[in-house]
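A single protein chain has been removed from this complex, and every other one stays in its place.
A, B and C label the chains in the order they appear, each numbered from 1.
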Amino acid sequence: MEAASKLDVESIRADFPILRRKIGDKPLAYLDSAATSQKPAQVTDAMRRFTDHSNANISRSVHTLASEATEAYEGARAKVADFIGAISHDEVVFTKNSTESINLVAYAFQNAVAERGADPRFVLGPGDEVVVTEMEHHANLVPWQQLCLRTGATLRWIGITDTGRLDLEHLDEVINERTKVVSFVHVANLLGTVNPTSQIVARAKEVGALVGLDSSQAVPHLPVDVTELGVDFIAFTGHKMLGPTGIGVLWAKAELLDAMPPFLTGGSMIETVTMERTTFAKAPAKFEAGTPPVAEAVGLAAAVDYLAALGMDNVRAHEKELAAYMLERLETVDGLTVIGPRVPIGRGATVSFELDGVHPHDVGQVLDSEGVAVRVGHHCAKPTCVRFGVTATTRASGYVYTTTEEIDRLVSALEQVRKVFA
Amino acid sequence: MEAASKLDVESIRADFPILRRKIGDKPLAYLDSAATSQKPAQVTDAMRRFTDHSNANISRSVHTLASEATEAYEGARAKVADFIGAISHDEVVFTKNSTESINLVAYAFQNAVAERGADPRFVLGPGDEVVVTEMEHHANLVPWQQLCLRTGATLRWIGITDTGRLDLEHLDEVINERTKVVSFVHVANLLGTVNPTSQIVARAKEVGALVGLDSSQAVPHLPVDVTELGVDFIAFTGHKMLGPTGIGVLWAKAELLDAMPPFLTGGSMIETVTMERTTFAKAPAKFEAGTPPVAEAVGLAAAVDYLAALGMDNVRAHEKELAAYMLERLETVDGLTVIGPRVPIGRGATVSFELDGVHPHDVGQVLDSEGVAVRVGHHCAKPTCVRFGVTATTRASGYVYTTTEEIDRLVSALEQVRKVFA
Amino acid sequence: MNLDELYQEVILDHYKRPRGVGLREPYEGESHQVNPTCGDEITLRVHVEGGTVADVSYENVGCSISKASASVLYELVKGASVEDSLERLGEFTELMNSKGQGEGDEETLEDAVAFAGVSKYPMRVKCALLGWMAFKDALVRAEAAVPTPGGGAEQ
Partner (left out) sequence: MNLDELYQEVILDHYKRPRGVGLREPYEGESHQVNPTCGDEITLRVHVEGGTVADVSYENVGCSISKASASVLYELVKGASVEDSLERLGEFTELMNSKGQGEGDEETLEDAVAFAGVSKYPMRVKCALLGWMAFKDALVRAEAAVPTPGGGAEQ
């Protein structure tokens, strides 16, 4: 049913200047795209063109540059909205990263508590429950923990099976009538698991809870359609999808954005201001206080164009092949244990593993000496580490520019690791 | 006492590709630097070099790119800290803009209320007072208004005199024993006033209040030394000081950052995380949740280098001359009234004005047709507008690349405005 | 930039001598609209009688485009049937969103076709639409007989 990879990886690679970089005398094999992706020349060129030709602050003046900048910025919003199947462009809020996007939603609950006449869906207190999973990135765990701490609500979570899948056996108990919001990871950044969403979303809806996704590792790698997903909000981040740092996205249903109290306040998000009192603009402006990341939005739009031209189905197919190849080849390494799904089904091309008796720091260091860049550590998912009884893992992750030859280099470098620490 | 301008404006202009832009058939005269500054090639080049050579996520891996990226990011922090005379580099927190920086401080108070064992300086409630001024940008007004709304504290403010200066006559009454924090604008973005700080800072200290500055329009234009200023925190923003969008700065005393509860939570700001509970890293990491604006920090560092090479004393001297020239020339325009200080003392090269019988939108539009880019509107300072009985103004603002010839073009374009709307 | 295209004589004329200005009684619906980016405001009332827009009255603060647009609106819809006035609203909105492509039908839009040039200036489209948004809102309120906040005391 799945099409074979239609990506022309060699010609894609030619768009990424950094892939011609050498580490010492070895060519770079960049297997750390789950931490941040590399950027094609199309993205940096678009940003440079904007800066050198149209740079201005937006929405604030009538001069030509300001008008071009505003169109570029709003054009980027439209592009991102279309990319994820949003019904309205105004459902896309630009933030600084996924982390801010999720905090924005969590603070909507916190602020609603202190607000008169707040939408009851956001008013949280003792007896109310918030649900996450055990495989969250800290970005989708700590804000909810803090929210519960500050409001007296209770945090609950869905566990993980030994094979790195969500344990949905007790779903109906974890998500119940007391649940006010469910926020869970779409694709797990440590395990590589692609979570099926429909059952959790359905259960959340059944009990009248809001439900959202941390799609930071999903939007860059899979076709994502927010309308099909049926969720209330999703968060993702520019730098993991070929775009620049400094920009993230919160998508939420228009109706929800309207109901949420503002978060950051200041310029550009107001309707009118007196010394005594402020009324607020409509979303998305309401959530974009201050000068937004204008050049970064231009870069993100170029990244979306790039991905759309490749076709997200093709991206997904390529990464399925990569995942299968990674799992197969890594299994040949003595003493290596994959943490997370071991079959290339319902998972992305992000694979964490342990190497017997060698600390991930040391693994990463030796790999680097071979030009192979992987990430080592807890990957901002300490509870997942605890669940699998490790303090850290080594993680290799691929993207549209990743070749099987780079995986081969990873595997032989791992043999090198074993030699050094024999 | 003041040195005459030592800036070689023509050679500076050569560094800014956008200044060669034409608007229609007219060369661009960019007089909107108070909204956002233009960026020299040095800044865009540095960012490009970083992206094409060293791009990686920071603080998270041991590979060469990650190590280079981390050094670049922390190097930027050091540069910014030195630029403003901070005692420790760790007193600089990177945010997304000034607005976030100020919200971060305001939320420290809001969150302290909900926290057990919070530092009493941040615990706010009914009876407590927060002080701002009537000449604030919304960024330094609305967050404090919201804070008061949510905690029951009272917002008070220092008024403005008819000549656009802070009215300090009732200072001792406005700032009193109930005052917990004073936050005021260092250089006003609508009026152009450079506020003297020592008297307000001294009074705040006297009553034991925290005191901070919105230095968004100060750091780009004057020598700023946080230690000399004697304040507890300042906020500023990259895009107004030749740097990129997507990055801002909060400087605060180390001791204060330690005492403040975290704001945005997630990755990179934690010490340890379990499903039940999180402990936090030390500042500045504590306040930098998620992937920071890494490339933007590199750009900001290049901007700081650029400004430091010019010399902030020289920048200030150049702008004093510009301000004097602007005021003198604008006075020759029939029906024009300057809003703000009319003498080039204690003010920057940002001048707001009204033109009798012509709405600022129309002024701006006609100026644009002459290639002159100014900002029109309320400049995110509606209370200042109300204070001076206008709904909007036209504002011209200069920077290091601004010439007197551009001011001349502004003045003749204003004559053109009068003709169209005669 | 071609200034004349934006500031057509018709527009400058309506700006300098706005028609129908002032808040009048009776009215069934009132709307207050603000352009948050520039602070421009309008308070607008509609008086509907037997399916006809019997009067449109308003007070506003704004630029030439927003003032002229309100004046043109007054001329176009006063005395028209509610149905026709909504049709004009649709046509005018479409013209404003045409990014310089539309011309507008002079038969129906009359003086309002002078705003065709404005549609090339995205920052000014909001100015031209402010009064029309107020009209639309006021009409909805009139039809629903929604009591308006401040009962006309606003402005």
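Going forward, a residue touches a chain if its C-beta (ideal position, glycine included) is under 8 Å from a C-beta of that chain, and two chains touch if they have at least 3 such contacts.
All values derive from a computational prediction rather than experimental measurement.
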Omitted chain's touching partners, listed by label: A, B
Contacting the left-out chain in the complete assembly, out of B:T227, B:T272 or B:S412: B:T272
Selected residue (touches chain absent from view) among A:P143, A:G212, A:P293 or A:G377: A:G377
Interface with the unshown chain - residue positions in subunit A: 23-24, 359-362, 365-366, 368-369, 376-378, 382, 385, 391-392, 420-421
Residue ranges of subunit B at the interface with the undisplayed chain: 59-62, 64, 66-67, 70-71, 270-272, 281, 285
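The rule is simple: only the chains that are shown with their structure count from here on.
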Busiest interface, counted in C-beta pairs: A-B
Rounded Å distance between subunit A and subunit B, as computed from the means of their C-alpha atoms: 30
Computed distance of Cα centres, subunit C from subunit B, in Å: 38
Junction residues of subunit B, two or more chains touched: 23, 361, 365, 368, 376-377, 382
Residues within subunit C bordering two or more other chains: 1, 37, 39, 121, 124
